[in-house]
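Every protein chain except one is present and positioned as in the full complex.
Up next, chain A:
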Amino acid sequence: MSLAARVEEKLYQNRYLVDAGKPHIAIRPHEKPSENLLAMTHICPAGCYSETSSGQVEITPDGCLECGTCRVLCEASGDITWNYPRGGFGVLFKFG
């Protein structure tokens, strides 16, 4: 089993209230991703970042754990914009 499949299984344990249609993280359109943006396809702990067949990086933040790693790595260069989900939405830790 690939690790990507495994992270989805992990996220399956969690409780989320997804703010449908209002993603809290967005990637700036690009031809070629920066090194940091590309690294996010490995290091996002929720596997939210992936590479398209044409080599761009895209994001599906539904499983986001709101850790802020991508913000720390990619916000300053303008690769992404990062916000917290609206109050009450997003991941809801039962144990934390």
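One rule holds in what follows: contacts are C-beta pairs under 8 Å (C-beta built on N, C-alpha and C of every residue); 3 or more make two chains touch, one makes a residue touch a chain; residues count from 1.
Note that contacts and distances are computed from a predicted model.
Looking at the choices "NADH-quinone oxidoreductase subunit E", "Phosphate-binding protein", "Protein FixC" or "Cbb3-type cytochrome c oxidase subunit I", the name in the UniProt record of the chain not drawn here is "Protein FixC".
Although one chain is not shown, part of chain A still touches it, namely residues 3, 6-7, 10-11, 13-14, 17, 36, 39, 42-43, 45-47, 65-69, 71-73, 75-76, 82-88, 90-96.
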